[in-house]
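Let me begin by presenting the structure, written as structure tokens, before commenting on it.
Only one protein chain is missing; all other protein chains are in place.
The first chain written gets the first letter, and so on, giving A, B and C; residue counts start at 1 in each chain.
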Amino acid sequence: MAPERGSCKLAPVGKPVPDEDHLLKQYRSMRTIRRFEEEAARNYAKGHIGGFLHLYIGQEAIAVGAVDALQPQDYIFQTYRDHGIALARGMTPESAMAELFGKDAGCSRGMGGSMHMFDVERNFLGGWAIVGGHLALAAGTAFKAKYNQEDRVTICFFGEGSTNIGGFHEAMSLAGLWKLPIVFVCENNQYAMGTPLERTSALDDLSIKAKGYAMVGDRFEGHDVTLIEERLGEAVDRARRGDGPTFVEILTYRFRGHSMSDPAKYRTRTELEQKKQLDPLQVTHAQLIELGVAESQLDDLDLEIDELIDAAVKFAEEAEPAREEVMLGTVYAPEDDA
Amino acid sequence: MAPERGSCKLAPVGKPVPDEDHLLKQYRSMRTIRRFEEEAARNYAKGHIGGFLHLYIGQEAIAVGAVDALQPQDYIFQTYRDHGIALARGMTPESAMAELFGKDAGCSRGMGGSMHMFDVERNFLGGWAIVGGHLALAAGTAFKAKYNQEDRVTICFFGEGSTNIGGFHEAMSLAGLWKLPIVFVCENNQYAMGTPLERTSALDDLSIKAKGYAMVGDRFEGHDVTLIEERLGEAVDRARRGDGPTFVEILTYRFRGHSMSDPAKYRTRTELEQKKQLDPLQVTHAQLIELGVAESQLDDLDLEIDELIDAAVKFAEEAEPAREEVMLGTVYAPEDDA
Amino acid sequence: MREIRYREALREAMLEEMDRDETVFLMGEEVGHYQGAYKVSEGLLDRFGERRVIDTPIAEAGFAGVGIGAAMVGLRPIIEFMTWNFSFVAFDQIISNAAKIHQMSAGALRVPIVFRGPNGAARQVASQHSHAVAPFYAGVPGLYVCQPSTPRDAKGLLKTAIRSNNPVVFLEGETLYGLKGEVPDEGVEELIPFGVSKVARVGSDCTIVTWGRPYHVAMAAADALAKDGIECEVIDPRTLRPLDLEPVIASVAKTNRCVVVHEHWPYGGPGAEIVDQVQRRAFDHLDAPVERVSGLDVPMPYALNLEEYVLPTEERVIDAVKRVSYAK
Partner (left out) sequence: MREIRYREALREAMLEEMDRDETVFLMGEEVGHYQGAYKVSEGLLDRFGERRVIDTPIAEAGFAGVGIGAAMVGLRPIIEFMTWNFSFVAFDQIISNAAKIHQMSAGALRVPIVFRGPNGAARQVASQHSHAVAPFYAGVPGLYVCQPSTPRDAKGLLKTAIRSNNPVVFLEGETLYGLKGEVPDEGVEELIPFGVSKVARVGSDCTIVTWGRPYHVAMAAADALAKDGIECEVIDPRTLRPLDLEPVIASVAKTNRCVVVHEHWPYGGPGAEIVDQVQRRAFDHLDAPVERVSGLDVPMPYALNLEEYVLPTEERVIDAVKRVSYAK
């Protein structure tokens, strides 16, 4: 049965102490995501990127903390808001940016775009654009791990706005019934497009939903990467031990609009400014200073990352366009090696 | 929030005392359903009825108790297992039996059959064959009552096997969010076709699911029509008062197979016999005797009902076949009066 | 006549019908406070309030079903799908419920409901967001299917759809929303009936049947072909169910040639249905097989160069017309 923590207060249970090198590595990863998204936005404005572009700015700590809670063999699923997790998992900014530019050098060779990034070598399995549609797929990779008795956990991210759709319910029901090795992570950034949670859900504490599936529920804030790594680690270990799935609600906030086409008029400046007080990058930056890391070292790191991202943009600009043969050649997989 | 009763023990809260005349009326209704179903089964075997035939035998007290908890203007939805509620609501056995025989005199003029009975005058709105598909429709009629500020409640029945499908979740989510005047009644007869609850749900107490929708939950047994009328009455009143929807789980059992084609090999003779100890008809019969009703009076009533059903079969046999013009003329509704 | 955008034409239709009939309401994701994901419903919340302009959670099957249920008992819902791609999670509600209820109940119940939203490719929204869905709905008895290509048709057909006593699948286009065109002046009410094709261009050499976004591609192609002395007659069915091919048959009797131009995938759908009927009803008039120009038989890729390659182009229409005209 779902333990009481499911609906617990937000006070973290025994705040973990970060390790300097590890936190520095995580800061680098978060900063890389932040800068990547900023440049993506700029290039979208320039018309180099088309379609929908959903930025992860403000939520970086979740992807980075999650990746460190996972093993390389574990499977990862995310929504269309997928650049952050892709980069955190190790996809190169070149490969990601080239995809946004619709180039053959992109991670999906220009077939998928922003919403459909894949990095199968790293077990990042996309990049999905139908709300609720990927949760069952994630349950499926967890099913396979159990079927083959593999030591693999699946983690599946989605927004709080996705908890009302049937796809959420059916994946949760099956995962709970079959005790699949999976962690469902609801990134509650308060809004589904322009709609705040109170207008989409009768519940405020979404982790209560875990009870309906006899699943363990957890709930905590999303600005402290160390806390995220630990708490998701507990859920991942539970799955790895074969003790079944966990439903985790992480309270976060996106600093940009839903996508590039959203001016985000539905929220106040003050709300945004107040939320930015808990900018995961600033929080981590402060923690590092506290741990004795020199300001100058972090400045150097920032510059290094700026160059990395600039190089990625240059690479994407110069890369070859997506290819007709790839499009026509991937409608069906070859049968020969059947 | 969902009150604790949601996951309460089965001990009814203050067992209500039945009134003789009222209980006699309910016995008549339950007995009518029982005999109707028995004759339907016989005529299915004879080949007079085709398609799927799902009998309500064993669950009669629920339909009868529910109807007495409702007002005439209230809307009712049921699955394909719909003969019981149709008759309890006042559909004539002739009209119902003629539908099973595929005749023009049937309640759906031979278009719908066993799974799609309708009696719009009595606000019985079907008769639905896609699991989970009718819950949102029911939420829709409740939405209309709220939209027009009408004093109307909607009650929607479905089986325990229907609680894992997306249609259940979405209807529950919207009803809970919008506080619609509706009562969701899960008739938990322990099996979904051949599958027992423990193989379809991680939860044993389904009423816990109410919590996930910030809905009131209730749970009780389904063999005592007086108890059913009272407890459903509470939920109906809650909806009528504008205090929102309720999710009710009623524990029951079907004495026949899922449908006529199901030999029900998946359960033991002993289990069936033991369940029959709580046959709602026998329970009510005993209560009436206890209240001082003469055995002979009940025997006369039984005979009267036998004749009523025999007449219904005769009517159905002799009725005119379903008509081509009706079929062709009901693909689209006329536009003239638009 | 005045010029307004396709988006505004749809908004006017909803506004006028909501003004005249209190049972009409609009429900969908972001239709209210956000003013519509594509601003089609802009201003409607302010005018009609939260009772009649209802923002929903992301639960298409749920709110489509709520709409159908409400329609069964007398309301006239307009259900907006943010895009038609999301109708797939509500597919069963539309096919098994909306299209069936009137007959299942032997006519006792009606389902006056409109499902509307943008359909088809919308510039690089890629694989899961670019479906041209007409083939999934136009074949289903019990449904009506509209796919207007101009502001005037959009307004006149949507008004008819809202007043219809039957479920209507109304296919718009994200890439059409900004399109300007003439509509009747304020106060002049125009209801465009279902099942009446529109001859958009008169010509004697080849008949082109087209609708939706490709209608504009075909019209441009027809202008280009005119320069080469090939005069095309362009006919827009406007509603794909019911499908009015009388004018097409009459036209083919004159041109002896026919090309069908559409966005949806080549296999089946309205495109093939039109060919089937033309070859049957105009068999003796055809001097060449009926040709089709459609979206290519692939999922939609993200890259712009590929998306442009997949969608019907002016060149492909010109080639097809020349082919059936045995012209170089």
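What we mean here is this: contacts are C-beta pairs under 8 Å (C-beta built on N, C-alpha and C of every residue); 3 or more make two chains touch, one makes a residue touch a chain.
Predicted model only: the values in this text are computed from it and were never measured.
Chemist: I'd like to know which visible chains would be in contact with the absent chain if the whole complex were considered.
Modeler: Missing chain, whole complex, touching shown chains: A, B, C.
Chemist: Of the residues listed, B:Ile57, B:Val131 or B:Leu174, which one is in contact with the missing chain?
Modeler: The single option touching the absent chain is B:Val131.
Chemist: In the complete assembly, which of B:Arg42, B:Arg199 or B:Lys276 touches the absent chain?
Modeler: B:Arg199
Chemist: So which of C:Arg116, C:Arg238 or C:Arg292 would be touching the chain we can't see?
Modeler: C:Arg292
Chemist: In the complete assembly, which of C:Ile4, C:Leu75 or C:Ala99 touches the absent chain?
Modeler: Of the listed residues, the one touching the omitted chain is C:Ala99.
Chemist: Mind listing the chain A residues that contact the chain we can't see here?
Modeler: Per the touch rule, chain A residues meeting the hidden chain are 75, 108-112, 116, 118, 120, 125-127, 130, 133-144, 147, 166-167, 170-171, 173-174, 177, 326-327, 329-335, 337-338.
Chemist: Could you please point out the chain C residues that touch the chain left off the display?
Modeler: 61, 85, 88-89, 91-92, 95-96, 99-100, 103-104, 126-128, 131, 135-136, 138-142, 241, 243, 264-265, 267-273, 275-276, 279-281, 283, 286, 288-292, 297-299, 301
Chemist: Considering the whole complex, not just the chains shown, which residues of chain B touch the missing one?
Modeler: 50-52, 99, 102-103, 108, 110-116, 128-133, 161-162, 164-167, 192-195, 199-201, 266, 321-322, 324, 327-328, 331
Going forward, only the chains that are shown with their structure count from here on.
Chemist: Please name the chain that ends up farthest from chain A once chain centres are defined by their CA atoms averaged.
Modeler: Greatest centre separation from chain A goes to chain B.
Chemist: State, to the nearest whole Å, the distance from the C-alpha centre of chain A to the C-alpha centre of chain B.
Modeler: Those two chain centres are 45 Å apart.
Chemist: With chain centres taken as the means of their Cα atoms, state the distance from chain A to chain C in Å.
Modeler: The separation of the two C-alpha centroids amounts to 37 Å.
Chemist: Report the inter-chain centroid distance for chain B and chain C in whole angstrom, where each centroid is the mean of the CA atoms.
Modeler: Chain centroid spacing, chain B to chain C, equals 41 Å.
Chemist: Counting only residues that touch at least two other chains, what does the list for chain C look like?
Modeler: 57, 59, 61-62, 89
Chemist: At least two partner chains per residue is the criterion; list those residues in chain A.
Modeler: 164-167, 200-201
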